[in-house]
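Written out below as structure tokens is the structure these notes cover.
Missing here is one protein chain; the remaining ones are kept as they sit in the complex.
Chain lettering (A and B) follows the sequence in which the chains are written, and residue indices restart at 1 in each chain.
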Amino acid sequence: MKNAWVKQGLVGGLAVAILAGCQSGGGDSAGSGDSGSGGKEGKITLKMARDSFTDVHPASKDLWMWKKYEEKTGIHIEWEEIPGESSAERKNVMLASGKLPDAFYQTGFSSSELVKYGEQGLFLPLEDLIEQHAPNLKQWFEKNPEVKKAITMPDGHIYSLPYIDTALPYRSIRLYINKTWLDNLGLQVPKTTDELQAALKAFKEKDANGNGDPNDEMGWVMPTGFINGMFERQLYGSFGMGNGGYKGAASWIYKDSDGEVKLIFNDPKYKEVLQYLNGLFKDGTLPQLNYSGYEYAQWAADGSAGKVGAFSWGDPHYIGTIGAKDYIGINVLAGPHGDKVVNWMDPMTRQTSSFTITKSNKHPEETMEWVDYFYGEEGSKFGYFGIEGETYTMVDGKPQYSEEIRTYKGGVQLGAFQYVDNVYGGGYPYAEPDMELRSAVKGKTVDEDFKTNAAELEQFLPEEVWPEFSPTAEEAKKQAAILTDINKYIQQMRVKFVTGQADFGSGWDEYVATLDKMGAQDYLAIKKGQYERYQSVK
Amino acid sequence: MDARMEIQTARKPSAEGFSRRLAEIGKQLKRNIGLYLIIAPAFFYFVIWHFWPLYGIQIAFKDYMPALGITGSPWVGLEHFTRFFRTFFFWDILRNTLGISVYGLIVGIPAPIILALMFNEIRTKRLRSVVQTISYAPHFISVVVAVGILFFFISPTTGVINGIITRFGGSPIDFMANPSHFWHLFVWSGLWQSIGWSSLIYTAAMAGIPPDQYEAAYIDGASRFRRIWHVTLPGIMPTIMILSIMSIGGVMNVGFEKVLLMQTDMNLAKSEVISTYMYKSGIVEAQYSFSAAVGLFNNVVNFILLILFNAIAKRAGQTSLW
Partner (left out) sequence: MDTIKQTPGEKAFEAVNLTLVLLITIILLYPLLFVILASVSDPRRIYDTFLLVWPQGFNLESYKAIFENGDIWIGYRNTILYTTVGTAINVFMTILGAYPLSRRRFYGKNVFTFLFTFTMFFSGGLIPTYLVNQSLGILNSIWVLVLPGAISVFNLIIMRTYFQTQIPVELEESAFVDGCSDWRLLFKIVLPLSMPIIAVMILFYGVGHWNSYFDSLIYMTDRDKFPLQLFLREILIKNSMQDMLGVAVDEQYSQRMMAREGIKYSIVVASSLPLLILYPLLSKFFEKGILVGAIKG
């Protein structure tokens, strides 16, 4: 009888610590004046553990990018590739058996794991190393203090390196609405929540896809379970709960206009969100499939058959090729009280634990230099595009992947992935290049890529975009216990509110009271404390 | 047989009696030395891979941190257990776990027996072999695929079941949306996957029943039914008893992968079991010790039930584990 050990679904990405050796012939970004550590006699070998993607591209030891990088830095990496499915158990076992690699690359650790292992000395504190050996990363701290704040743990130390992306479209999602149907019915792209409701209703009633069957149009629909994290969260921004960004919403907190940090799930504004969704449900434009057995493959099939009115994602391709063809992205809707905030926005530090250095590491300085390269402009481009002349060429001042990559059987992204690492999977210890370049390399502009007006995003950013606040060990225990129950309760209740099985009068009051019994106020207190600590980091 | 009688007569109360007993024990040991040798490798196997790691059970009472190792991690006593019992949904998840299990047992114990009996009565060897192979093939389908197929069949838009319902004028039922459907869907789809495989054991047991017993029954004028009732069933009764007892010893273990796949927001009230709850609480925070504690609790309950039912079986004069 085997115990099924708790699988942690969080696998951010093994932070492959790219310890980039300094070198920089190009003299850009600070710190290139480093004395080349590659000049040491004897090759340094570092053992790094990472999540494996070996079924879609060569193992890291054979990957073009790493081979080139070894030539550049003189540091040899011995990769241990962990099959993604088991990474939680493997991690535990690795840590327990004492056989630590020198670094964890692209592996995600939760904040409490970082704190625990940092305090026990398993992971080295990195602030000093950064100060002395990571000039590129230091520059990021100086220009964007929020990056440093995001990775600083409650004990004041930094135990891991961030995954940084400045591009707003990559950090947010949009509501993709069927433009063809809008055109068919002569409707404008909705700008408010009311207009959206009307448009979805019209889709349903007026045979928007024009095939004669009045009943096959669906409103907003996605595979079961997505609505909670996608559409519902987007709406927080239209109902006044957007300040705090995506990670705030994911922790059920926001900052109200009075400057107070508040809970979302028992807020009257949340009630309005659920009432809005209930309205859609009653219209018939929010199918019950969102909450019960509807799988991705079936949804995508329905999408290509021209049955889906709206969905939400970072880009339109999620539903298939019809996404880019027929849909257009709405970045933000104005709510009934005029609130207009892109709530679903990740902070610039998309991941806080992309790279950790363990106590087994005999060359922490070189390791830090090795990874710091990727936070500079040159390293950033290297990780995504490769080397000019080899994997890409410059066309009209913009990079374009080589012919071989562009014509790769599985598509451009996978094609690039056969050479460079940082185009698939996310969560690497590096800073993404500019978004214009990323779209250009695929042959598009940013707006074309995302089917939207990307400039809007900056206009309607929340005032503050929080990372996930790091908890102390005590806080972690408490909030975990409270959250598990609260999340479960909300999961059950919200669908009842939306589908009308629970009423918004006494039903809502009872719901709020139960949440308090589960410890909602204690949770809020913890979060407030964490917020204060976050603000106080210099 | 003789040994037993010998022991009974040696009833002298006193030191002399004691050394007599010791001598008896020694005799028993010597008699069975061949068997001890035979069982030795198996015994060592258990010692190395099952008893040696047992020290890990402490994890349930500690706040385990890999860097400190098991011995170095701090004790927290019953903290994890209290936390588990205090959770808001404790009774719900316990009820669901037991409900699904017991329902599964009530359906799942007799069904393979009946199927095996039916197979046994097929006279054509070829046909029997074919249907038996087909019957256990579902066992090989991975749980992900099995659930996928289930969803496909019960889909409110494209499923066969609802197709039949609408054909007869009804309106489609969204099976996954209603909590009260969950247990039925879970148990019966489980039966579909396991019935053939489970029946194999009974088939093997039946194969061991000497044919002359059937001949004797036939000569006595017993019909097919009566032959089954009086020859086959008693012949496999020990197997039935043992398997039933062991199944009861698994009642707290509702496998989490399948439940997780079948859970939706709408049926949570009846579909959250201990294992899925643990999985979700693990996502919020890496909780190795907590899951160890809950696992221990499950195992203790299972074991107690096993001992209980084993004793009942013994009392009833049936085969028992020990």
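Odds and ends about this structure:
Throughout what follows, contacts are C-beta pairs under 8 Å (C-beta built on N, C-alpha and C of every residue); 3 or more make two chains touch, one makes a residue touch a chain.
Keep in mind it's a predicted model, so treat the numbers as computed, not measured.
Checked against the full complex, the candidates A:V93, A:M394, A:A455 or A:A525 give a single residue touching the omitted chain, namely A:V93.
The residue from A:T45, A:T321 or A:Q521 that touches the chain not shown here is A:T321.
Seen from chain B, the chain kept out of the figure touches residues 3, 25, 28-29, 31-32, 34-43, 45-46, 48-57, 59, 66, 70, 115, 118-119, 121-123, 125, 129, 131-142, 144-146, 148-149, 152-153, 155, 158-160, 163, 192, 195-196, 200-201, 203-205, 207-212, 214-215, 218, 223-225, 235, 238-239, 242-243, 246, 249, 288, 292, 295-296, 299-300, 302-303, 306, 319, 321-322. Residues 1-3, 5, 11, 51, 53-56, 59, 80-81, 83-86, 89-90, 92-93, 96-97, 169-170, 172-173, 226, 229-230, 296-298, 300-301, 304, 312-315, 317-321, 323-324, 344, 410-414, 424-426, 450 are the ones on chain A that touch the missing chain.
The rule is short, and it goes like this: only the chains that are shown with their structure count from here on.
If you average the Cα atoms of chain A and of chain B, the two centres end up 42 Å apart.
Residue ranges on chain B touching chain A, taken from their complex, read 65-69, 83, 87-89, 148, 151, 154-158, 174-177, 250, 253, 255-257, 264-269, 272, 275, 277-288, 291, 295.
Within the complex, the chain A residues that touch chain B are 1, 3-10, 88, 92, 95-96, 98, 110, 112-113, 116-117, 120-122, 224-225, 228, 288-289, 291-293, 295, 298, 476-477, 479-481, 483-485, 487-489, 491-492, 494-495, 499, 517-518.
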